[in-house]
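Of the protein chains in this complex, all but one are displayed in their positions.
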Amino acid sequence: MNITASDVWSAVRAIREKAPVVHNITNYVVMNSTANALLAIGASPVMAHAEEEMEEMVGIASALVINIGTLSPAWVRSMFRAAEAARARKIPIVLDPVGAGATSYRTRTARELMRVVPPDIIRGNASEVMALLETSGRTKGVDSTASSDAAVELGRKLHAECSAAVCISGETDYVIGNTGIIKIRNGHFMMTRVTGLGCTATALCGAFAAVTSDPAVAAAEAMAVMGIAGEIGAARSEGPGSLQLHFLDALYRLSAEDIERLLKIEMGE
Amino acid sequence: MNITASDVWSAVRAIREKAPVVHNITNYVVMNSTANALLAIGASPVMAHAEEEMEEMVGIASALVINIGTLSPAWVRSMFRAAEAARARKIPIVLDPVGAGATSYRTRTARELMRVVPPDIIRGNASEVMALLETSGRTKGVDSTASSDAAVELGRKLHAECSAAVCISGETDYVIGNTGIIKIRNGHFMMTRVTGLGCTATALCGAFAAVTSDPAVAAAEAMAVMGIAGEIGAARSEGPGSLQLHFLDALYRLSAEDIERLLKIEMGE
Partner (left out) sequence: MNITASDVWSAVRAIREKAPVVHNITNYVVMNSTANALLAIGASPVMAHAEEEMEEMVGIASALVINIGTLSPAWVRSMFRAAEAARARKIPIVLDPVGAGATSYRTRTARELMRVVPPDIIRGNASEVMALLETSGRTKGVDSTASSDAAVELGRKLHAECSAAVCISGETDYVIGNTGIIKIRNGHFMMTRVTGLGCTATALCGAFAAVTSDPAVAAAEAMAVMGIAGEIGAARSEGPGSLQLHFLDALYRLSAEDIERLLKIEMGE
């Protein structure tokens, strides 16, 4: 397997042409910014969480994104109902276990979602991914600065447990799927000072999964596009405030040439 | 009836002078951006949804805006309580039936609000407006790209059913009220790539209704100002990220000259 700039560009074009509906059950903090990122790349975001309408809303969607950033019992019920409907319709499910490991409510909810309605893609940082592992004890000592080897090892374990494509974000992003490891070295450090760009990456995974059949490839494309737009945006920004908007502008204007020039992707085993 | 640039400018000045309190029960996605738009035009936004405080909050407001973008049973109860209080105080009610037609929960809620606490202005796209019609079957086949004739016909029907001023957004915006049809041709295609600008238009309808007695005129003024600020903002923007802020700046700096130069409004029957 190999992912070229031309593959990534084809996926971007497919999103722009099909404008896939991506249904998000996501946290309050990032609803606006992730909807804007989905619109900027060319997708059609729906943000809806009412239990009463989950099946119907999933019924018009091409991907479902579940993000546990701000939980409550009612929302957890909606997440399960939506994920069941998504499985019945065979549309891809993306899970972002925000804060798993930080509180047992989050860890428990994320694990249960994984078990009952297995996602196609899981995207988190190293500590969140570690918290999902049945085989690990506690999350202490592992965070987003985990060494690459440790992160890859975590991803492999989680992939073996649940068969989802596992994407671990950090300075380098790792995606572990059926055909090995994909490493993406795009991005800019200033992105860590904008709230919700991790959640945005997850939302974009939904958009790319709607047009790309292999979940690991979809996740890698999403991370590459995130990183490239972040690099373009950061080059024009004096701080994280302006980065927010230049990032969206870069997603909107992203060209084959941008991807060709900036893509840093590498396949491993 | 005729609406001139000078009428629109007088309404903007009235908002800036009186800073009317506009109470919004709106969706999570757009709370921040609609509050900022109301502040930028000169109004005083209140975003409050707790059932416990609806009567008191409506008690200090000059207009009520109800947006069903992210529903839950508790919020629906608050919407009814607030709307009843608004009717008792005779302040204008604006309804945005976001997603009506997409799920039966939304369609049902929007119709019930229309019936029990009739709004003064309804603003939506063609498919949402169609979903509100008692006389239509399903919403399939009608969307924001509906032909002008079809859109106007929908608006007429809904206005006949509920007597609210009906505003249908699209490339051209149509407002159908007691004295005929108003067409507004302002706006920019890039606005469709920013989340919540439809909801912002609805919120501005609230601000203009607070200072303009005829609901159809208020809606038309709001749509014209939205479109003009969008045109000014888009001319300075490289994408939807920067458009967000240039749009707010344009609302804030809007002048009689801007309106005079850009207004594209037309009356029909």
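Letters A and B mark the chains in the order given here, with residues in each chain numbered from 1 onward.
In this text, a contact is a pair of C-beta atoms (placed from the backbone, for glycine too) under 8 Å apart; a residue touches a chain by one contact, two chains touch by 3 or more.
On a predicted model such as this, the values are computed, not experimentally measured, just so you know.
Chemist: With the full complex in mind, choose from B:V22, B:I182 or B:A250 the residue touching the hidden chain.
Modeler: Among B:V22, B:I182 or B:A250, only B:A250 touches the chain that is not shown.
Chemist: In the full complex, which of A:G124, A:G196 or A:G227 touches the chain missing from this view?
Modeler: The one listed residue touching the chain not shown is A:G196.
Chemist: Decide which residue listed in A:V29, A:L133 or A:A150 touches the omitted chain of the complex.
Modeler: A:V29
Chemist: One chain is left out of this view; which of B:I60, B:A88, B:V116 or B:A160 touches it in the full complex?
Modeler: Hidden-chain contact among the options goes to B:I60.
Chemist: Could I get the residues of subunit B that touch the absent chain, sorted low to high?
Modeler: Against the missing chain, subunit B presents residues 28, 31-32, 35-36, 39-40, 45-50, 52-53, 56-57, 60, 74, 244-253.
Chemist: Identify the residues of subunit A touching the omitted chain, counting contacts across the whole complex.
Modeler: Subunit A touches the chain not shown through residues 27-30, 32-33, 69-73, 99, 102-106, 192-196, 237-242, 244-245.
Everything below uses one rule, namely that only the chains that are shown with their structure count from here on.
Chemist: Could you tell me the distance, in whole angstrom, between the mean C-alpha positions of subunit A and subunit B?
Modeler: Result: the chain centres lie 33 Å from each other.
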